[in-house]
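Heads up, one of the protein chains got dropped from this complex, but the rest are sitting where they should.
Labels run A and B following the written order; every chain starts at residue 1.
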């Protein structure tokens, strides 16, 4: 399953979005449930999102007034009483978790909520005591795999994000890669003395040496979590400071993706509106360099695909595992779809 | 034949336009006759419309000064005396009728002026006593068939044009469809009490009940006329008020078309310039919603064609007949072109 929106983006005003190439419309029924339908009236192909009216759980096409309910079934044709069975649009199974709306894009009968990662693992469960900070959506003009590989390969932060996330040491720090089910986890341990932007982004005291554990975990194919654990060698009693930054990555098209960013920490107090805006803005500005890099790469691959003619280095180990595991996962899914008795 | 311009658009200053995919240049010869040529110098492919000079009936290419007359023949090559026979560009047969210029886009030998609908049928003949009102050209980013179907299916006016052209009753009113030659005519009869915009657009008194006959007629493949006849049940002696709104629809490309709009009525006085501008503006603004709808539809069909995977309703009867008749007409035309002895 993939994240398709933040909860507060989905209201009674229809929202048009493209997900894995599908044009969809998201809205919230009067009883509060989110709804996601294929954004195309089956009658004459007008996008349902162009209609401005949601009533109960029904969305109305602006052209001829046909109405569809949350199951995608047409429930009103103003010009006649009988409703053809074929007059329906696809409805996608949704799960709302923390402030994220997850959707199942495949055959609804195969939808499986258990595929959503346990949000307790990265501090995004309600009432888990973690301080929820940054939360924003960025659109990136590149294939979603480039973005996963970006997050799995922390060595880039010493260059692309020079001075923002480390003191230049991450690139030289050896990494350990672990695979468990559909999760790849890559871990680095390094001693640093944060300063400037680097101290600010993590809320660390400046000039105090920390023992840092940096873990990039990818739940293939939809979520990356970068976790930082800071210990203080000079103050062994100081509690471990932990910051999770979660990145839900959802393809928009073959050459673009949605980047849902959220951070949570076991330290700090709930931010005021102003603090929250400033935190969002700071990380937004830093991630614009990733957005630029991904878009540069996309423009360099005229014929993008999983087989890129890259020359790899050792720091790409996790990224290469990611590519293989993703390919296997896609293969398994197409096989299980083929094995399903046809309706 | 198709409408390619309003008369007053064609002057001694060349006008570039695309018609059925052909790039053409329109201009008026000094004797007043309109000329339409393929907009490409046969020498080095420069568009003739880029030349600013028309002299007698000749248009001059701005690159090397070659001149072409109304037949498309080259009549001057400044750098030499002999003119190769091949040095000619296509000239399209034209007919100027009322304020419209009709063109024959196929083989000139098959051009047949009799294919132009009789303008007396919709109040656009000179001296027919009808008041000529609105007259404008709108460019629409969608296939021309969508626009014909829009006009043949009046049920959309209760939704897309809510409050502008009816009191919400048209969608529920049964329609009768007639076919005669290449004309489809769909008729609805309804009793309404106009108010607000609806009364204004038709020049009807507010709050007075009318018996309305609404006829959408399509001359395949180029013209739609929507005719409204208003009778006054409470004043049987009041003359029938009749308003024709004519829509000449000409493909520009596969995914765009020209929309030539003109209205005429058997009532009202000749408009002042200001009234005329206001009438034009009002209808223009309303038709922008049709333009939007057609462009939404176009964007929803990645591979447009006559075979759309729509689910149809009873109100689409005329539109479906239109599709079949258009297909047959295109088939007949390609057969007659094939049957013609080659030159």
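Here is the rule we use: contacts are C-beta pairs under 8 Å (C-beta built on N, C-alpha and C of every residue); 3 or more make two chains touch, one makes a residue touch a chain.
Worth saying up front: this structure is predicted, and the values here are computed from it rather than measured.
Although one chain is not drawn, the whole complex shows that of A:147, A:263 or A:293 it is A:293 that touches it. For the chain left out of this panel, the touching residue among B:78, B:181, B:207 or B:236 is B:78. Interface note for the absent chain: among A:160, A:183 or A:197, the touching residue is A:160. Note on the undisplayed chain: of the listed residues A:33, A:55, A:86 or A:313, the one touching it is A:313. One chain of the complex is left out; on chain A, the residues touching it are 149, 153, 155-156, 158-160, 171-172, 292-293, 296-297, 299-301, 308, 310-315. Looking at chain B, the residues touching the absent chain are 23, 40, 42-47, 50, 61-65, 77-80, 84, 86-87.
The rule we apply is simple: only the chains that are shown with their structure count from here on.
Inter-chain spacing, taken between the CA centroids of chain A and chain B, is 49 Å.
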